[in-house]
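What follows is a structure written as structure tokens; I'll ask about it next.
One protein chain omitted, others in place.
Entry: chain A
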Amino acid sequence: MDKKDKKAKLILTSERTISYVVLLLLTFLCLLPFYILLINATRSHPDIQKGFSFLPGKSFFTNLKNVLSNENLPVIHGIANSLLISGCNAILTTYFSSLTAYAIHAYEFKFKRALFLFILMIMMVPVQVSTLGFIDLMQKLKLMDSFIPLIAPSIAAPVVFFFMKQYMESNLAIEIIEAARIDGSGEFRTFNNIVLPIIKPAIAVQAIFAFVNTWNNYFVPSLIIKTNTKKTLPILIAQLRSADFLKFDMGQLYMLIAIAIFPVIIVYICLSKFIVRGVAAGSIKG
């Protein structure tokens, strides 16, 4: 018996060691690219050309200043455009997805089940398969090279809807809505003043996801936006790739990538608990 115990303990210890080694290795893999990025964003072009160093350089602000004032690359416009579009999407998508989920959750009406199933069915259809028609339509509506095609579609977001609906199922009792009705609150006001505050945690998580997804989005914006000053950050990064890479100032290149990546990482680290929980709760890939 004693021997068996010892053996079991040994197995457990070795299992634990293996899992820590694998975890540390994966952590290293996840962090290394960003570490090199951070280091190289602080080094000047000649320094970077000389070879890699694990210590940061002193050119952080020079690189930042250079890339922000680069004449061929409207980076400040890019940041502003990305912020504007992502912010609008986060607000629109959470508000209207909540409204849609509320309609399905709180009311009884004909075809409700059919409409609900329809939204679930279209959830997985990738946006790329209708992009051709989308561009065609935007051309006809004279909306090419404008932000509207990048913002307005976020009102209909089946994935966010699904998450909100699930959240409401476990957190929004019909009794609360009925109580509001007895108090004489109109339906629209009940939604805005009573329902929205109750589902705030879900809204916060989805707003972050919507913001990040739009911030990172490249495919559709690259086909819609033509004017240089209207471009978003991903388009500018792609433009950098198609320019003559070897002639470009590497310090600026790393700095631009850092500008695109690090704000998201910082927000994520501050809110990681909610975000990871949100992923588990939704079980849906964005």
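Simple rule for what comes next: contacts are C-beta pairs under 8 Å (C-beta built on N, C-alpha and C of every residue); 3 or more make two chains touch, one makes a residue touch a chain; residues count from 1.
Here is the rule we use: contacts and distances are computed from a predicted model.
Chemist: Which name from "Tetratricopeptide repeat protein", "Multiple sugar transport system permease protein", "Carbohydrate ABC transporter membrane protein 1, CUT1 family" or "FAD-binding oxidoreductase" does UniProt give the chain that's left off?
Modeler: "Carbohydrate ABC transporter membrane protein 1, CUT1 family"
Chemist: Tell me where the left-out chain touches chain A, residue by residue.
Modeler: Chain A touches the chain not shown through residues 11-12, 15-16, 19-20, 22-23, 26-27, 29-31, 33, 36-37, 40, 49, 51-52, 96-97, 99-100, 102-104, 106-110, 112, 115, 119-137, 149, 152-153, 155-156, 161, 178, 181, 187-188, 191, 212, 215-216, 218-219, 223, 233-234, 237-238, 240-242, 245, 250, 253-254, 257, 260-261, 264-265, 268-269, 272-273, 275-276, 279-281, 283-285.
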